[in-house]
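To keep things clear, I will list the structure first and then write my remarks on it.
A single protein chain has been omitted from the complex, and every remaining protein chain is retained in its original position.
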Amino acid sequence: MAIEGSSTSSTRRIRLGMVGGGRDAFIGGVHRIASRIDDRYELVAGAFSSTPEKSKASAADLGVADDRAYGDYVEMAKREARLKNGIEAVAIVTPNHMHFPVAREFLKRGIHVICDKPLTSTLADARKLAKVAEASGALFVLTHNYTGYPMIRQAREMIARGDIGAIRLVQVEYAQDWLSEPLEETGQKQAGWRTDPAQSGAGGSTGDIGTHAFNLASFVSGLELSQLCADLDSFVEGRQLDDNGHVLMRFSGGAKGMLWCSQVAPGNENALKLRIYGEKGGLEWAQEDPNYLWYTPLGQPKQLLTRNGAGATAAGQRLSRIPGGHPEGYLEGFANIYTEAADAIVARRSGNPIPDGVMFPGIDEGLAGVAFVTACVESSRRGGSWVKFGTYCKR
Amino acid sequence: MAIEGSSTSSTRRIRLGMVGGGRDAFIGGVHRIASRIDDRYELVAGAFSSTPEKSKASAADLGVADDRAYGDYVEMAKREARLKNGIEAVAIVTPNHMHFPVAREFLKRGIHVICDKPLTSTLADARKLAKVAEASGALFVLTHNYTGYPMIRQAREMIARGDIGAIRLVQVEYAQDWLSEPLEETGQKQAGWRTDPAQSGAGGSTGDIGTHAFNLASFVSGLELSQLCADLDSFVEGRQLDDNGHVLMRFSGGAKGMLWCSQVAPGNENALKLRIYGEKGGLEWAQEDPNYLWYTPLGQPKQLLTRNGAGATAAGQRLSRIPGGHPEGYLEGFANIYTEAADAIVARRSGNPIPDGVMFPGIDEGLAGVAFVTACVESSRRGGSWVKFGTYCKR
Amino acid sequence: MAIEGSSTSSTRRIRLGMVGGGRDAFIGGVHRIASRIDDRYELVAGAFSSTPEKSKASAADLGVADDRAYGDYVEMAKREARLKNGIEAVAIVTPNHMHFPVAREFLKRGIHVICDKPLTSTLADARKLAKVAEASGALFVLTHNYTGYPMIRQAREMIARGDIGAIRLVQVEYAQDWLSEPLEETGQKQAGWRTDPAQSGAGGSTGDIGTHAFNLASFVSGLELSQLCADLDSFVEGRQLDDNGHVLMRFSGGAKGMLWCSQVAPGNENALKLRIYGEKGGLEWAQEDPNYLWYTPLGQPKQLLTRNGAGATAAGQRLSRIPGGHPEGYLEGFANIYTEAADAIVARRSGNPIPDGVMFPGIDEGLAGVAFVTACVESSRRGGSWVKFGTYCKR
Partner (left out) sequence: MAIEGSSTSSTRRIRLGMVGGGRDAFIGGVHRIASRIDDRYELVAGAFSSTPEKSKASAADLGVADDRAYGDYVEMAKREARLKNGIEAVAIVTPNHMHFPVAREFLKRGIHVICDKPLTSTLADARKLAKVAEASGALFVLTHNYTGYPMIRQAREMIARGDIGAIRLVQVEYAQDWLSEPLEETGQKQAGWRTDPAQSGAGGSTGDIGTHAFNLASFVSGLELSQLCADLDSFVEGRQLDDNGHVLMRFSGGAKGMLWCSQVAPGNENALKLRIYGEKGGLEWAQEDPNYLWYTPLGQPKQLLTRNGAGATAAGQRLSRIPGGHPEGYLEGFANIYTEAADAIVARRSGNPIPDGVMFPGIDEGLAGVAFVTACVESSRRGGSWVKFGTYCKR
């Protein structure tokens, strides 16, 4: 548990730019807080909005110099790549369909990319981006932020070391209620682009939150999905994208699972829950109460593990900042992704390998996420028939 | 809320017999307690075991007269039907495959039947029993006991009166862990018959607990299942019947659902949970904490309703014996089925209709349960394809 | 775990009478259910109300023969003591001030007494009753029913065997909200006698629920109270007895504690909670969720023990009827007191000692409870000064 890293002053903070995240946006502010919490980044440039004026106004709010505020991400990428103290990394916080073109501009200039999820709005784009990333010397970090929660790291570590034995079952769900009514018709911006196929891609709830659930289940379990069967719905009249998804899953090696994502389940705010059962025990975690992890060894009393408390593993402790009983939340988990990325970027600077234990979701996870959405949509269109997942994941 | 009913002394208690429930059994004892709690029954006869000696030994334990202890249920049915003060009702608490032949003997003699679930071990038997019951003047009561919990009645009433609007989603699950290992190989009796196709029928976890989950979801939601897609597994090596079931459901009218039943999920004792979401709100209930019901009206604070507490409905209050905050449990819920049955039997005695509000699961629910198991097994055998539920339910 | 005991038919059930518990009463019905659950008693006589007519009407409801329904408890005691098959035990379920005179009549005739709490309405009466009980050959059982919960027995056993080490702290509370307003002014019967010094004695909330909290803390901890300091209030205008009590406690041996009882704490139905901390661990239990017990060994993960689940002790299992995960509640806990009493009565019948492990609250606990109320009232009257508890407990 190290709150601040030691380094020489000039390179102490990573120079960060941002695309998107202007005055009306939500997730941009989250990325900025996440980047500040451990003091590893300095925001120095941005194309915060699509016009120079708006972008400069946001820059002023954020303490970014006026001449580093751009109205165009291509211009930004070109100029920052040439500047002596240009950005080392860029955070992409635009709607989904822009992730690919924006990331490409920075990656091809060797600037590290920290990109919001899902990777892209289409599988074709995802595959292209994978190639661009592979060809680039820069890192690609996808903010599947829930993987940054300490108890999620602990769960992953416990499974990897065999605490619950061979996995049989993966039950994961992410339920919300904010789209129970046609909010997009009121002009609400967040609802607008999330329910618009042109900006979001083919998946609604599957893309917005189903990908988080799928990513989390994969990250913690270490299992590979082999087949799925999906039944998607748009319960709100007139909605073009799914607002509920029911998915059966078969994993390589024989484990089975269920995934439920919904944005029309009243009473659920951000109810992401993961339960994994193996031959010897089970683990249960809920995002809304993230400092707890239930561990249920077969035939023994149930244990409620707490973040940084008794029974904490190395991985769980490493990502904790404060003692158990003092809750850390969503922003700290998000910050862990940024801090892990910082460790990797610093290693790259000096030509070192990424330190042991440092991990973050990247292109592979991003491609799998878009493949998941695509496979769900196709399975559902075929009346809910089983599809092989591997074919969608191919690059 | 009436703890004891008023009636003339001679007919105050219903004369009850029992088939099964001898010294090694479990559920027989539960039925007996349930029949006693509200003092509406008197146990006066029984074929507790398959030999007269064992049956008489159990009878002695239970205060049943020696000459009313039988080694054979056919003999019992015949004799009790002829006795002046013979039994009015019989509780059937045998393994599944015996439900049909036993029930038939009593029904055809006009003796009311209170039968453990599932209805029968095969769909053919279920259909035959439906015909026998239809032809009989006697009542048939199936102890899907979870429908007897006050908060379940309250949830049903709240949905019926529109508190959550038109239903979109039904998420139900029943998870246990006691069959995570091959317990049946140790000679444990409960595990033995439940994993034996000859005694249980085609379904393992689906029949034992999946039917409860399906029944409860149907009872509370009032929805009719139209299609299902099931993926069943036997995770424990050598097990002949499923120990885990993943089921997608489509209901008439467009609602969708998921059902998960498992007996291999470590940390789950009897984790039956039901969540129903409509256009205007949601309801959540868990059997292990049955005195609570979450009600989540869209856009308003979440409400935790308590049994017989603020916000209690008439149906919830009617089935409560004691004030809120003093928990009632499984046995009280089970007793409610018995007490509702007693109200119906008393009404029949005097030629009156069953009183308003009195309800219990019967043949229709039993047939639907066996149809559910059969449909799940067939869907799974076909690789997890969708099957139409209606064809299985036909009489 | 034995649901029904084996015995010869004629003596199978204990012949029980009841004083109080007529048509308007509440706790009488609870006692009757509790006596039936394990089928160890048969209700055969009663002075259910103070007039013969009302008493006979209740008797008819309850299946008690008309000639065993009395309008006067003295007459009942006299006649039943002479009858060949007269009652062996009597349940006293009147308001507090009647406990002493009624109990005396039965005890002096050798009839076992099962009496509701608190023991009496005055300390003088309690001391007299203690002498009567001592002189009698009959048993005296006080229904501090919360001691009948299986997890309470388990907690007691765990402490006795040293699982949490030497006790340092006892935090106990019992909060309700039903007297937040002057309900007694509406004519509500339960509120009426509980707020009337003539019927309840000197304590309001302290007597009604504080005694439960104190008894439970003593029962589980095994500690002896040496001093207390109480600050009592009547928050509702015009109320004569306390409706809230704050008490500091010092135990022999150095442990300390707090007790809070309240009937004016909105949102609390029957929130009796006990937390005990020792040098090596802690235990936490809540009456509204009685099937759980938190065990927190120092420096290890928190364990959630479940009734009859993993980690169950012999005492916890012995008082359970059904498997873990199927909740037992208030009535089953109450029934355990009756069943333990039955075991003791049966032992007495045959001149045997009370079997190992059988236990129930008696005169000592009753005297301690009335002493507790009296000491609290006096401490509070003296401005909240410390009083020595031992002087109040003296016989």
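All chains are identified by letter, namely A, B and C, in their written order; residue positions are counted from 1 within each chain.
Simple rule for what comes next: a contact is a pair of C-beta atoms (placed from the backbone, for glycine too) under 8 Å apart; a residue touches a chain by one contact, two chains touch by 3 or more.
These numbers were taken from a predicted model, which means no experiment stands behind them.
Participant: Wait, the hidden chain, what does it touch out of the ones we have here?
Facilitator: Over the full assembly, the chain not pictured touches A, B, C.
Participant: For the chain that's not shown, point to the residue among C:282, C:309 or C:361 touching it.
Facilitator: For the chain that is not drawn, the touching residue is C:282.
Participant: Given that one chain is not shown, which residue among B:295, B:372 or B:386 touches it?
Facilitator: B:295
Participant: Would you indicate which residue among A:214, A:235 or A:330 is in contact with the undisplayed chain?
Facilitator: The one listed residue touching the chain not shown is A:330.
Participant: Among A:14, A:37 or A:264, choose the residue that contacts the chain missing from this document, as touch is defined above.
Facilitator: Of the candidates A:14, A:37 or A:264, A:37 is in touch with the missing chain.
Participant: Mind pulling the chain C residues that touch the left-out chain?
Facilitator: Where chain C meets the chain not shown: residues 164, 168-169, 171, 177, 180-181, 229, 231, 233, 235, 244, 246, 248, 250, 256-258, 260, 262, 264-268, 275, 277-282, 284, 294, 296-298, 302, 383-386.
Participant: Using the touch rule from the top, list residues of chain A that touch the missing partner.
Facilitator: Chain A touches the chain not shown through residues 3-6, 8-9, 12-13, 29-30, 32-33, 36-39, 60-63, 65, 176, 268-271, 287-291, 306, 309, 321-332.
Participant: Name, in rising order, the residues on chain B that touch the hidden chain in the full complex.
Facilitator: These residues of chain B touch the chain that is not shown: 295, 299-306, 309-311.
Here is the rule we use: only the chains that are shown with their structure count from here on.
Participant: Report same or different for the chain B and chain C interface, where same means the shared residue numbers exceed half of all residue numbers found there.
Facilitator: Chain B and chain C contact each other through largely matching residue numbers.
Participant: Need the CA-centroid distance for the pair chain A / chain C, whole Å please.
Facilitator: That pair's centroid distance is 56 Å.
Participant: Using Cα averages as centroids, what's the distance between chain A and chain B in whole Å?
Facilitator: 44
Participant: Of all the residues in chain A, which ones touch at least 2 other chains?
Facilitator: As it turns out, chain A has residues touching two or more other chains at 302.
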